[in-house]
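Scroll down for the structure; my scribbles are underneath it.
Only one protein chain is missing from this complex, and each of the others stays in its spot.
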Amino acid sequence: MPATQLSTDFHKTMKLDNVNTSLQEEIKLECGVDIELCMECGKCSGGCSNAHIFDFTPRKVVQLVKIGDEETLLKMDALSTCVSCHLCVDRCPSQIDIPRIIDYLREKAHKQGIEPTRKNVQLFNKLMLDYVQKNGRVAETHLMVRFNFKTGQYFKDAEMGRKMFFKGKLKPFPSKVKRIEQVRLLFRDVPARREG
Amino acid sequence: MSNRTKTALIIGGGPAGLEAAIKIGQAGYSVTLVEKEPVLGGTLRKLCSSFPRWENPQELIDFKLQQLDQLPVVRVMTDTVVNAAERRGDSFLVTLQGKEGSNQVDVDAVIIATGFELFDASVYGEYGYGTYPNVLNSLEFEEKLKEWTAAGDKPEALQTVAFFKCVGSRDRSKGYPYCSKICCMYAAKQAGLVKDLFPDSKCYVFYMDYRAAGKEYEEFVRSVIEQKHVRYVRGRPAKVIPEEGRLLIRAEDTLMGIPIEVTADVVVLANAIIPSSGTKEMAELFGIKTGKYGFLDSDSKSPLQAGDRVFFAGACGFAVESLGAQYQGAAAAAEVVALFNQAD
Partner (left out) sequence: MSVAYFPGCSLHGMASEYDRSARLVCRHLGIELKEIEDWSCCGATAAHSLDHLLAVSLSARNLAIAEQMNLNQVTAPCAGCYNRLKTASYEIRNSEAIAAEVEKIIGAPAPVYSEVTNMVQLIIENVGIEAVAEKVRKPLSNMKVACYYGCLLTRPAKVTGFDDPEQPESLDRLMQSLGLETVNWSHKAECCGGGFAASETSIVVDLGGQVLEAARQAGAEAVVVACPMCQTNLDTRQEAIEKVRGVKYSLPIIYFTQLLGLAFGYSVSQLGLNKLLTSPLTLLKAKGLI
């Protein structure tokens, strides 16, 4: 797991007097997610698809929001590895939408230009959105090849690609949106359109 | 006012109903005690042991039945349900349906003591209740404990038992945000019994916190942990996965903040206590209020009074242990006796 630079030193006494609740309020306002409903039971984290590779389990993410440790939240590895499977929210006794919080933090980290712990995840997402912005649609094969080249993994999925080629699963000429200007307009005010 | 002896109808023959019947009978009024099951004792009858003193509940029931036997004013009708009720001034005309047909009785007061049911945990797909045979609710497990204790022939391969508390309770997404109050205690009791029966087994109780507010309750839970070596794990389990004939449990150890896994032979769910279906029916028949979750509610005149001449006792009002049910049965009896005394 890539190390996360913690802004809070978890080995020292945390001064509750210094905790501010603005992040908690911001998340309530912007995402409609009220973390005061959290009962601290940990059910979110026990069933989380990726908790075993997270630096902070979903319950800890909620707790970090409570103590207002935005810096840790924006840098944590869980932002890269949350798979958005929504197991946590549907099992939560209070239906706290943790994936919505994660997406909100991802967006915020991205806008602030904070480097994600797993650059490949963000690179993949950006390359994908580039395709959408350019063609309106994604050509999976092209995306995969481009991703593997950008990350220097020239032969990563070569064997799989060969098999898929023989199954006729790879399309050399991907389809495109005709009125592409409509799609490009959607990206107008979006920082994500910046080249990865 | 009629000259006949005043009669109380008691619906439900568990610890609350039994206590009420005995007390009213001892005060000299006549009682009709109806029980839908073929025998008296209610849920208590199904239990293997009690907390906080590890007593055999059957001994208490037997003692209560002996008391009843000495009270000819109490008429016990098992296999009987209340079908209809009509208020007639200060009395009710009630239709009782037994196996051999129905009959009508005039009664001057009613105590509803219809007990509780367990919430159906099959709505938690993640736990697999109803799908995986070794995921049991607490009453089903109690039955097993009773069998193993009585017959002495117990399964050999029982290595690990896991208890999940708050299944349904304290879960607003499932509609039951309240604490069911008795689960912390009976889960400790059941885990302790497992350790008595299978000293080499491992027992895990998954908890959010344990609530032991009662005389000798805290000491009881501590003794289960300290003397019987039941392991308490803080975290609400998230998933049960069948694996090679056993059950893999996934949870977070919320004290460590890390995901944990443990394999068990049996998973016991401490389901939310909800009002029995009979409670709802009786509330409708007698025109009394139920609260948000279907438990009977006080009319604010007296804690156990639900309406004019209608009282309640035990778990139909809210989750309660058998001792509390007995207290309430006695208290409801006092209400009825006071009412009858006034009228005479």
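A and B are the chain letters, set down in written order, and residue numbers restart from 1 in every chain.
Everything below uses one rule, namely that contacts are C-beta pairs under 8 Å (C-beta built on N, C-alpha and C of every residue); 3 or more make two chains touch, one makes a residue touch a chain.
Quick caveat: nothing in here was measured; it's all calculated off a predicted structure.
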item	value
Per the touch definition above, residue among B:Asp79, B:Glu126, B:Glu218 or B:Asp253 touching the missing chain	B:Glu126
Positions on chain B contacted by the hidden chain, ascending	123-126, 128, 131, 239-244
Chain not shown, touching residues in chain A	32, 49-50, 53, 80-81, 83-87, 89-91, 95, 97, 99, 103-104, 106-107, 110, 118, 120-126, 128-129, 131-132, 136-141, 143-144, 147-148, 156-157, 160, 163-164, 167-171, 174-175, 177-179, 182-183, 185-192
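We adopt the following convention: only the chains that are shown with their structure count from here on.
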item	value
Chain A-chain B separation of Cα centroids, rounded to whole Å	47
Chain B-touching residues of chain A, taken from the complex the two chains share	37, 39-48, 51-52, 56-57, 59-60, 87, 91-95
Of chain B, residues touching chain A in the complex	126, 166, 170-174, 208, 234-239, 250-254, 257-260
